[in-house]
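Only one structure is covered here, and it is reproduced in the block below.
Of the protein chains in this complex, one is absent; all others appear in place.
Going in written order, the chains are labelled A, B and C, and every chain counts its residues from 1.
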Amino acid sequence: MDGIHDMGGMQGFGPVRPVEEDFKFSADWERRVFGLTQALGGITPFNVDEFRRQIERIPPAEYLNTLYFEKWLIALEWFLQDRGLVSAEELAASAKLFDADTAGREPVDGAALLAILGEGVELEYPRDTAVPAFAEGATVRVKLRHDVSHNRSPRYLRGRTGTIIADIGVFQFPDTVAQNIGTNPQHLYTVCFAAADLWGGEAEAAGDEVLADLMESYLEPV
Amino acid sequence: MDGIHDMGGMQGFGPVRPVEEDFKFSADWERRVFGLTQALGGITPFNVDEFRRQIERIPPAEYLNTLYFEKWLIALEWFLQDRGLVSAEELAASAKLFDADTAGREPVDGAALLAILGEGVELEYPRDTAVPAFAEGATVRVKLRHDVSHNRSPRYLRGRTGTIIADIGVFQFPDTVAQNIGTNPQHLYTVCFAAADLWGGEAEAAGDEVLADLMESYLEPV
Amino acid sequence: MSHDHSHDHDPLEKGTALRVRALEELLVAKGLVTSEALDTVISHYENNVGPRNGASVVAKAWVDADFKARLLADGPATLEALGFKGFQGEHMRVIENTPDVHNMVVCTLCSCYPWPLLGLPPAWFKSMSYRARAVSEPRAVLADFGVAVPADTSVRVWDSTAEVRYLVMPMRPAGTDVLNEADLAALVTRDGMIGTALV
Partner (left out) sequence: MSHDHSHDHDPLEKGTALRVRALEELLVAKGLVTSEALDTVISHYENNVGPRNGASVVAKAWVDADFKARLLADGPATLEALGFKGFQGEHMRVIENTPDVHNMVVCTLCSCYPWPLLGLPPAWFKSMSYRARAVSEPRAVLADFGVAVPADTSVRVWDSTAEVRYLVMPMRPAGTDVLNEADLAALVTRDGMIGTALV
């Protein structure tokens, strides 16, 4: 979706305000939302692209007005309802009203959860799973528009031309993974764009570059 | 500025909700803001591009969360302060604290104001004020990026290629007018873009078109 | 002052309503505006300026081929001769719907609109959704209005990015040969002249 989350190149957000101290969490509820998300992710009620998709569906004004971990909370509540684990009535009443089917979703203890998180999620496929359409050094153009549901091709790169500097390997395709309609493994490339090809005469320095990792489906030959 | 106001092509705002009744103003304060803006515009404390620029400078979250005429109010209060006609202290206190220099800004009565509004603002120059760089039928590309302060070249057209279908005439240049640094008169063209050149394979119909009126400074030859 | 706050019950608007009232009183006290001028201009745009202006132009073009030709060829001059000119309408052009082309108007950057012909824009024209979607998915937006444009009709979306303001001339409905100009004008809707209705 070409939504409010797609920030690259936008103006009007003011200066960046670096803060020396890094508290990670600014309130205790942020800790708990983080913990809940990891614990529920660990028993896979959702994948990371579905999670991103839900956050992208937060209405634009609300997206800008909520804190980072509030967005997680909104997505989490949506998932729990979508998977039939929790009902809207339960969330409104803050009380359990029915037994969820927890088969295959037994909660893991802390040690097991850390082991799962330490292992990570396998998103990569053997390199020969798909034949690459592009070679390193090839000039490519980013396609103009993508699936409305979720994609990882930022708007500021659409229609722009760059050079493939690495074929990273074969990865699952976020657009279809986010909709639970298939992994569609394909090559992922690091594409290098000259700042002047993105921002024209307004680029800060002609020799500067932006690099992005783009799925093969996002690219077309020039 | 490539700000939040630049909505074209964005997704995630939900359906359009047509309302049969058209009340123009949903509350009395909207009537008064409209009236104040016309009355103050009539005695020229600002021009329309300056007004647009101020609205574009409203922080993004506030932009999405304020009503249309609230944005006018915010811009109006800014102008009155910038021109030294009203102070922040006066706005906070809702009371007059000093005499403004109203020389050349004498308020007009209703009839005179209607006459001014009925005449409109001359934004056009004789056609021979500037030599056109492009002929009708020419293929042009919209430049990638423009002055940060204010421009009327929407982001969804940047870097896209279209055809000039009309040379409308010579108009003042919004980018510099908005900053009060000159009128910079130049040709204004209606440029026609094929939907497929804007949205690729996601266009609803290949034969559909988008047309935009673009200043010569926004365009480059292909 | 003729304005009346007795209908202003929305608690969300209370703060803004008070702020606006205070601003007007301040500007009056400073001698920058008169409330009479505000009343006059508000009344003018509420009562004298509206879609009936545009509808009269469309109906005239439907019955008078010469006028229509002049209107399409030189909108500003032809409209000014009828008395339609003014702020946010110094350079108005009329674009004609045909069986092959359906036109539709938007302003993606703000909410530009041909005030002298249509009055002030409706809320949906100013909405983020319309401004965002009209250029990228006009047919889906038209569906929100209950309008289905045939696949073999091209949709042309006019984004009001500069000072030209566009008015759509809908196609004259079939079976209206017996109607006079005034009756025809009554058929023409505001949305038809924006391009989100067919008449």
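What we mean here is this: contacts are C-beta pairs under 8 Å (C-beta built on N, C-alpha and C of every residue); 3 or more make two chains touch, one makes a residue touch a chain.
None of these values were measured; they are calculated from a predicted model.
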item	value
Which residue of A:124, A:147 or A:167 touches the chain not shown here	A:124
Sole residue of A:61, A:138, A:164 or A:210 that reaches the chain not shown, by the stated touch rule	A:210
Chain not shown, touching residues in chain A	5-11, 13-19, 22, 24-29, 31-36, 38-43, 52, 55, 64, 67-68, 70, 73, 76-77, 80, 85-86, 90-91, 94-96, 99-100, 102, 105-114, 116-124, 152-154, 156, 168, 171, 174, 188, 190, 198-199, 204-205, 207-215
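The criterion applied here is as follows: only the chains that are shown with their structure count from here on.
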item	value
Centroid distance [mean C-alpha coordinates] between chain C and chain A, Å	41
Approximate Å spacing (C-alpha centroids) for the pair chain B, chain C	16
Numbers and ranges of chain A residues touching at least 2 other chains	60, 145
Sites on chain C at which at least two other chains make contact	128, 136
